[in-house]
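One protein chain is absent from this view; the other protein chains keep their places.
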Amino acid sequence: MDALGFTQILVTMIGRFWPVWIALALTFALSITYKRRLGLYGRLFDSPIGMTGFALVMFWVFTALFANIVATHDPLAQISGMKNALPGSPLKNPVEGIYAHYLLGGDNLARDVFSRMVVGARSVLTIAPAATAFAFMAGITLGLPAGYFGGRLDTGLSFVANLVLAFPVILMFYLLVTPEIRETGPLLLGWRASIPNVMAAILFAFPILFLCILWNARFFTTPARRNLYVGVTLVLGLWIYAGLAFRADPFGLWIMEPNLLNVFVSVVFVNAPTVFRIVRGITMDLKSRDYVAAAQTRGEGPWYIMLWEVLPNARGPLIVDFCLRIGYTTILLGTLGFFGLGVSPESPDWGSTINAGRKLLSIFPVPALVPAIALMSLVLGLNLLADGLREESLKD
Amino acid sequence: MTSSDWTPDQPILEIENLSISFFTRLREIPAVMDFSCTVLPGEAMGLVGESGCGKSTVALAVMRYLGKNGRITGGSIRFKGRDLTQMSDDELRRIRGSEIAMIYQEPMASLNPAMRIGAQLAEVPMIHRGMARAEAWALARQIVADVRLPDPDRILQAYPHQLSGGQQQRIVIAMALMSKPALLILDEPTTALDVTVEAGIVDLVKELAEKYGTSMLFISHNLGLVMEVCDRLTVMYSGEAVETGSVAEVFDRMRHPYTQALFRSIPLPGADKNSRPLVAIPGNFPLPHERPNGCNFGPRCDYFAEGRCNAGDITMTEVGPRHESRCLRVDEIDWSAPPVAKATQGKAEIGEVVLRMEDLRKYYEVTGGGVFGGGPAKVVKANETLSFEARAGETLAIVGESGCGKSTFAKVLMGLETATSGKIMLYDRDIQNTPIEKRNTDTVSGVQMVFQNPFDTLNPSMTVGRQIIRALEIFGQGASDEDRRARMLELLDLVKLPRAFADRMPRQLSGGQKQRVGIARAFAGGAKVVVADEPVSALDVSVQAAVTDLLMDIQRENGTTLLFISHDLSIVRYLSDRVMVMYLGHVVELGTTDQVFQPPYHPYTEALLSAVPIADTHVQKKRIVLEGDIPSAMNPPPGCPFQTRCRWKSQVPGGLCEREVPPVQHLAGGHQIKCHLSDEALTTMEPVIKIAAE
Partner (left out) sequence: MAKFLFRRLFTMIATALCLTFIVFYLTNLPPNLEKIAKSEAGSRISDAEVESWLQKNGYAQPLLGRYGEWLGVLPGWTATADDGKVTGRCIPKGSDPAAAPRFCGVLQGNWGWSNVFKEPVSQIIATRLSLTGWLMLSVMALMVPVALLIGVLAGMREGSKLDRTLSTFSIATTATPEYVSGVLFITIFASSMTGLKWFKGSATSAMDDITFENFFLPVLTIALYGIGYIARMTRASMTEVMTAQYIRTALLKGVSFRQVVMRHALRNALIAPFTVIMLQFPWLLNGVVIVETLFNYKGFGWTLVQAAGNNDIDLLLGCSVVAVAVVLITQLISDVGYAWLNPRIRLS
């Protein structure tokens, strides 16, 4: 079989993404049709920048969803003779049932670059948004009281936040994401109280804490409903919490590999202080509003005011920052991968792949270039999306 | 610079059929339509209207500064005979600041924070006349002295943030006068200032305009102010001029239903909440893209004639000497007929004492000043020996300017702060030391508050109904969700809002409507005492009347005690039973409305009364302009707090005012004045406001 030419590679690749194109087309058709009824999300479709960003982000989201259909090979399979193969190379020994070309060539371990990029999207797009969400939970839960009460609480929390921010990120990762750290610490009932595990136990508790306070502040006037909501939150939350933080999910559904947990917790830890600072700033601004005073004069508790009066009105800047921060987290994860601190050596995530490819960069640039461009386009999409959202939310 | 055929006896500014539109992505929004007006040399023209009527747009159009989206779509603006709409950017630049200068609403924002005052002033002659730097600074120094600022040399070296609001506005005026312009545009120049400071600025503007022979275009929402400053005025409504003429003509022989309605909705001396209530203009200001066909005021007009008023465009017609009106039915309306009297209301029953304050003090400790902290801790005396009582069904007005301590007092009463010393008794309970989280639901729901800023009073991300229901929940009202929903709808009825508003978001409501929701929320738990903190000062005059009426109605029905905080003496005179005047944390005068508005006055009350502009040509006011600004509460003067600005100080022998805080003098009828002046001096005081016989 012959090697594919440049145009052929391009056309074939576009063809491989067919489920993504269909999903994108559907999303856009529906959104544009109903954009006037969809609030801020709908107005995004008035801004070309926002639309471009949204399209890029959704492209990768759908790619991650349909990775199994899009990918041509097993991302971990090494096929002999395909080491550092050029883009479009045919398999040396074609086998029935295996795609006959390496569309973007092979890497130094003879794996398919195209499939690794596609499957890599999946790992990037699960870890980055989830880590960002946890960072937001922690940042919001601590930033609201710091901004609202001020005083010593604020001084203390701000000092800790600034401490984390003053820590050079790269150094922190080198110190935190190591196998040694995972093995250090006293054993408590079979659970090792190592630094990553303790941090996970703390950071993963924030969403549960947040939701419980949220329900209680709102529904304490009708205890029956409050108990229902808090109860459901606790049951579901503690189940997931036990699984993720303590590897103690009886059903084995929620579980995280120790090294993934280590990376995840470190990324949340780096991001949370920035979110804290943003939330604290907005809270300090919003707490002088009359509607907050009105809530105070009718005797509302501080948590109701923070969570139901202040937080909903801070959502604009927070949504924008959420998008930017997913991008930033993606970059961070890439950095970790780049220094070999990533999830696992053979994982197809983009940072690790770039790291693997850089050694032969001057001779065989393609294996590093492909994930680099993928990562750049995703982050660019997130940034453009954030920019579009910011612009549209300011137009009120 | 001037066109060759322009002579000084021709109009300085001639606006003809001016139309301005703003272009958004969705549509063209006409902001000003078919606007004409003429300003003669030395004349002051007032431009009056409610917010959104297009008056500021006209001013900015004269400056040809309409932003990216604004465009002049028709008509002409001739300045000294030359059409400004046809000028190139370069020509405009030469006119801006040299021949036409502008004074803005917010002085602080109008000055560059990172440039010295002197540099900002000197820039003007340096650009326009190529003056040398030293010469320009000398001129700046002279003009700063002209606007009566003390110590001009220090001020020239200062940065804007080092000056007070009044001083900043004087600098903005000085900047406008640096090149002796032929036309001065003033866009609400005193709205951001306190009343007594405003009076000083108004006097200054009038005097300087006379001195330099400058024409003025004076934009304001305040009819009283326009009467004091201007020779002629143009009333605008929803993008159109509806009436124009000399101040005397328009004020006494108005020929447009809107002008008439406007005058009937503002509290002039003689109006009374029971016997002669204000007449609010029904309905709402139309949105720019939802204007009705024909007369814009039609849907709200008492004289509306179906098929005529809404048939087609209506033009301005001559109704007197240089007096025009945009009304088809000028000749059919009986302009002298008195307003259709609303049923006069019985005076509300004044009941037992509900709230009593005794010697209330609230001191704050402030650590140092400035961003860096440091410096010794200072004590700010926000409230000093406050004593009064308020009865059920009574309206007690608390009057004062910024820094007088009225907001602190409200906070202490609400329980957001605790008192330093003294007593607050609500019925028979001491509540001065109980912060709000320790108060029981009854006390909390019994004392509620209505806030000043309608755009801030409601949570922007919660529906109106939800916000009222939340108040019901927290006050323990209603047994079930359905109960509370029904009660919420009743509350909407109470404040005369349609029930459909329950599901709207606050941004879909107008300012007046939001304020009504705020009132409904305050009364959700059957409040006995309501603190209304300037509830109408941010609203347009026509809406003010409706909201005050609503408050009065609810008060009459429920026998509520209303503590009405305001700086506006006109509205205070209209609705309050008793008045308490505050200055720098002290109660300087307390008495019934009649006692406070008649001599003997506290010297501060006297100045305050004189400073408030009254839109009535029959009223004669004694002019008392206070020197300087209100001292900072952080750094109050020794002795009597008012002694730095008091014109009666010389009447008290031995410099007593500078040494001792005056005692409270109890005059006849429970009237209290905190002043060193002797009884004789007090009795010689003349009334500030006299209504001339018609």
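Annotations
Note that the chains take the letters A and B in the order they are written out, and that residue 1 is the start of every chain.
Going forward, a residue touches a chain if its C-beta (ideal position, glycine included) is under 8 Å from a C-beta of that chain, and two chains touch if they have at least 3 such contacts.
Here the structure is a predicted model, which means the values were calculated and not measured.
Touch with the chain that is not drawn comes from one residue among A:181, A:205, A:240 or A:260, which is A:181.
When the omitted chain is restored, the residue from B:18, B:44 or B:175 that touches it is B:175. Within the complete assembly, A:49 is the residue of A:23, A:49 or A:67 that touches the hidden chain. From the options B:16, B:83, B:106 or B:553, the residue with contact to the chain not on display is B:106. Residue-level contact of chain A with the missing chain is found at 49, 159, 162-163, 166-171, 174-176, 180-181, 183-184, 195, 327, 331, 334-335, 338-339, 351, 354-355, 357-358, 361-363, 365-366, 368-369, 372-373, 375-376, 379-380, 382-384, 387. Counting the whole complex, the residues of chain B in touch with the unshown chain are 63, 65, 68, 93-98, 101-102, 104, 106, 109-115, 123-124, 127-128, 159, 161-162, 172, 175, 369-374.
Rule of thumb we're sticking to: only the chains that are shown with their structure count from here on.
Separation between the centroids of chain A and chain B, computed from CA atoms only, is 51 Å. Touching chain B in their complex are the following residues of chain A: 46, 221-222, 289-291, 293-294, 296-301, 308-309, 312-313, 315, 396. Across the complex, chain B meets chain A through its residues 25, 414-416, 436-437, 439, 441, 444-445, 447-449, 451-453, 456-462, 471, 473-476, 507, 518, 521, 525.
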